[in-house]
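Shown next, in structure tokens, is the structure this report addresses.
What you see is the complex with one protein chain gone and the rest in place.
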Amino acid sequence: MGSNGLTVGVVGAAGYSGGELCRLLLNHPGVGAILPASRGELPFEQAHPNLAGCGLEFLSPELLVESAGGLDFVFYSAPAGTAMREAPRFVEAGVRVIDLSPDFRFADPVVYERIYGEPHASPHLLGEAAYGVTELYRDDVREARIVANPGCYVITGVLGLAPLVAGGLADLDRTIHISALNGTTGAGSTPRREVMHPEVFGSVLPYSMEGHRHGPELEDRIGALAGRKVCVGLSTAHGAFARGICLQASVSVRGRGDGAITRETLLDLYRDFHGPGHEGNYFVLLNELPKNGKPNAKEYDVYPSVASVAGSNFCHLGVDYDAERGIAKTIAVTDNLVKGAAGSAIQNMNVMAGIDETAGLTHYGL
Amino acid sequence: MGSNGLTVGVVGAAGYSGGELCRLLLNHPGVGAILPASRGELPFEQAHPNLAGCGLEFLSPELLVESAGGLDFVFYSAPAGTAMREAPRFVEAGVRVIDLSPDFRFADPVVYERIYGEPHASPHLLGEAAYGVTELYRDDVREARIVANPGCYVITGVLGLAPLVAGGLADLDRTIHISALNGTTGAGSTPRREVMHPEVFGSVLPYSMEGHRHGPELEDRIGALAGRKVCVGLSTAHGAFARGICLQASVSVRGRGDGAITRETLLDLYRDFHGPGHEGNYFVLLNELPKNGKPNAKEYDVYPSVASVAGSNFCHLGVDYDAERGIAKTIAVTDNLVKGAAGSAIQNMNVMAGIDETAGLTHYGL
Amino acid sequence: MGSNGLTVGVVGAAGYSGGELCRLLLNHPGVGAILPASRGELPFEQAHPNLAGCGLEFLSPELLVESAGGLDFVFYSAPAGTAMREAPRFVEAGVRVIDLSPDFRFADPVVYERIYGEPHASPHLLGEAAYGVTELYRDDVREARIVANPGCYVITGVLGLAPLVAGGLADLDRTIHISALNGTTGAGSTPRREVMHPEVFGSVLPYSMEGHRHGPELEDRIGALAGRKVCVGLSTAHGAFARGICLQASVSVRGRGDGAITRETLLDLYRDFHGPGHEGNYFVLLNELPKNGKPNAKEYDVYPSVASVAGSNFCHLGVDYDAERGIAKTIAVTDNLVKGAAGSAIQNMNVMAGIDETAGLTHYGL
Partner (left out) sequence: MGSNGLTVGVVGAAGYSGGELCRLLLNHPGVGAILPASRGELPFEQAHPNLAGCGLEFLSPELLVESAGGLDFVFYSAPAGTAMREAPRFVEAGVRVIDLSPDFRFADPVVYERIYGEPHASPHLLGEAAYGVTELYRDDVREARIVANPGCYVITGVLGLAPLVAGGLADLDRTIHISALNGTTGAGSTPRREVMHPEVFGSVLPYSMEGHRHGPELEDRIGALAGRKVCVGLSTAHGAFARGICLQASVSVRGRGDGAITRETLLDLYRDFHGPGHEGNYFVLLNELPKNGKPNAKEYDVYPSVASVAGSNFCHLGVDYDAERGIAKTIAVTDNLVKGAAGSAIQNMNVMAGIDETAGLTHYGL
């Protein structure tokens, strides 16, 4: 880290997550230089017109590798299969790698190959990669040379389900059912007919109902929290908004027949796990509004809204309890490009660099 | 029915469903006169600017009751508690009643009172009311003096789940999990802060997570198809679109371990139940596209889209199978104001009047 | 016209306007058979999922030409340059051609070449093509072998400006300024980055500010109504909605200093030109709401809304007067795919076939 701050590279900087990394890094007080790399043909400010005036320009990925000696961190925001090939070069040069792709998310290369269809190129590094849900694995992240940043559905689901699962209330012999809406930026920036505006407008696009690629990653992580194998049924769709994930989970509750469980039980569990307000996990905020009794209380007020976290690194959580059926409901919302990608990657960088975990990330949603 | 066609009244004609009844009735070849009633202060064409030029004007609900003698049908598109008080007057005058509210949906008045908070005003009529999922109860509907038109979530869920449940594939010892997005017209036309455009735009509004009012109705109807008590966990939200329901159901499958079940198994079940194309249940269409092998096959193509049914009385169905977890997935989409309300009400009217079930309803979605 | 109704072909049936032609023709009481032609690789119901169950399938354009003998009408919904090459074959076979492209919109082939960049292939047919604003040129349309259906901006602008221009109130020494928002279906169905959902969502996309291709067509038609050369400054953008045009025109008014002109003056002019309600030009409806004095009158109520005409063939008009500056304001809204394309094409077909001008087109907007 030079006197002017960290020097960071971004591979895959022409895509939505890459652009978001640049947007956030440009306003990060601890970052001195940003080197965005892309093979795309568009100039930087044409790829990211919101960053007009910022002065960044793409360099080639090859040039970035050659510049490895001068980097503190490199972010990979590239398709699966890229980082696992290139990361060793950076690691060997002493550059710490934060990978937003799935390449380093599974300890077992066999699992990777089964899901992503090709053998892992750097299996020797899988063991040391930290899994980047900062809130759960801060200590691992701090020391890691490689951080596997979680998938956007996974981080949202893990933050939303952890208190229930770790708290022992969930009946894990039953399937956890998750239904999640992701913004259309989650479909990537390559033009495709099904993501054209007229196709999406006024609609909802379910996809991968037979089993989303993030499903096994989610089961892996929820299972780790539970200390046992779990089954997670994941239903995913793109909603007609650009940013954000609204993830709703239904969890069967143990001992649900005894009447002792209420929404308050769940709120206590979540407060215990994540801490209240900004005092615990800074970016995780629980909506604790009572459902009745407040002036002008509205039915919708007790659940978090995707729009509230747009552009921010926050994860808002809400809970409720269907007492008649013994089902705990959790709603977790994040901005898929920030807490679900670029923001948590930078949060990990902060932890790795030994600076304030919230640096450059404290802005509230729109 | 006069020589010019049916004369129909619409109570609650200033709301979204009421306006939709008028829109569809205005183009119905078998309807001669429409009498829309409302207590609202807005003139008809200001309440429904899309119907400019149609010439309809509101009359008072009292005047409509006085005109009962001249009516063939009356639609109730009013809040819960209205039709159960007023319907007897029409029934006694020989006018057939199609009620879009929940007033006549439960055979047992105790259930009604538990959910809607007041004793039923006409319990003697509950026994004879037909439940208006036309596709399932045509014969009952044909003869009924009162038809209880189903809730929008319920009709969508019942059409989507019936083949699975009636076909015996569903493991009904397990909870059926439904996650449904409804358009904002489903929140009614009364101005409220939470349904203001800036609050909804770019967002999703979960609500009633502790148990939606339509939950028991759904369990009632799914249970009737299954011939046993069932548990349905229902999670509801408003999506940032005006019209439509996208309902996704996850159903644990019996014998799911044996590998014999595939998406094709489910498609067969659905074809058997609803019939192919327009030859079976005319308004229910199954998306049978193979997931691979078609030219330019797209991942999204195998699931139905809300936008495709906008403005129409169609229900599009899609199915998939998560083989690893033994979960059948069903996606059912309707226009909440048409098939979910006004359209199915008119479909019922057609059956009751002995005319073509599809009259005035054959238009495709936008 | 066979005993079962008209047989019609549609060239370019895979695009948005082509799909819309099919949607409307499928519910047209006077049409017996539809032959949609396309070179696209998608099967019909995958290209137009809203038409699921309709049974149509694409044939090749070559096959359609070979079938010319059996057709009553052929619609061209293809890019500029197609119809001018192929139409003669149909015309010679006695098939009447309705062209939604610009190929037959200018009497002078030099103008066509200047705007569209290649010489006209059938200049001998330009003289006989009728210009298809049905409301203005019914008699020409009735007898024509070729109808040039107007551009969507042009038909909306002409219907909105005609009363002012023809009524002599407009000061045509001054430029008429038009600002128009078109839905994203107006950008065509070919995947392009700038029309991807994330790029359009929450935004507005101005384009062709240096002079839209439809500008000269608009000046041509407004000029014809005025009996003189006129200057029309046209500013166009895509709004973040799928369907519809909202066109606003600002017209300097003659004698604007004398205080005698009010909004009522303009309303009278429009009533005189288009007729009241459905009694004049059936599809053109003027919003005559007084700005004050109605119960619950709202500021927005006096102007027409794009959403009100979605899916319909109606054109809603509103007018206002900026007395301080002597500027008449006109707002005209249409569905760009219906009144702006497929709907008015069918309206022309009706006139040409000698059937009710409104056949198949009477449905109100959503």
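Assorted remarks:
Going by the order they are written in, the chains are A, B and C; count residues from 1 in each one.
Everything that follows uses one rule, which is that a contact is a pair of C-beta atoms (placed from the backbone, for glycine too) under 8 Å apart; a residue touches a chain by one contact, two chains touch by 3 or more.
Since we're looking at a predicted model, the values are computed, not measured.
Checked against the full complex, the one of A:Ala33, A:Leu51 or A:Ala93 touching the unshown chain is A:Leu51. Touching the chain that is not shown, out of A:Gly30, A:Pro304 or A:Gly343: A:Pro304 (per the contact rule at the top).
Of the candidate positions C:Val11, C:Leu269, C:Ile331 or C:Met349, contact with the hidden chain is made by C:Ile331. Mapped onto chain B, contacts with the missing chain fall at residues 16, 183-185, 189, 191-193, 195-202, 240-242. In the full complex, chain A makes contact with the omitted chain through residues 23, 26-27, 41-43, 46, 49-55, 201-202, 242-243, 277-278, 285, 287, 289, 294-296, 301, 304-305, 307-312, 314, 316, 362-366. Although one chain is not drawn, its touching partners on chain C can still be listed: residues 174-175, 177, 179, 181, 192-194, 199, 201-211, 215, 231-233, 235, 237, 239-244, 246, 248, 250, 252, 263, 291, 298-301, 303, 305-308, 310, 318, 320-325, 327, 329, 331.
Going forward, only the chains that are shown with their structure count from here on.
Because chain A and chain C carry the same sequence, their contact can be compared by residue number, and over half of the numbers here are used by both.
Annotation, chain B versus chain C: rotation angle of 180 degrees from the Cα superposition, expressed as a multiple of 5. Distance from the chain B centre to the chain C centre is 35 Å, each centre being the mean of its Cα atoms. Centre-to-centre separation between chain A and chain C, using Cα means, comes to 46 Å. The residues of chain C that reach two or more other chains are 201-202, 242, listed in rising order.
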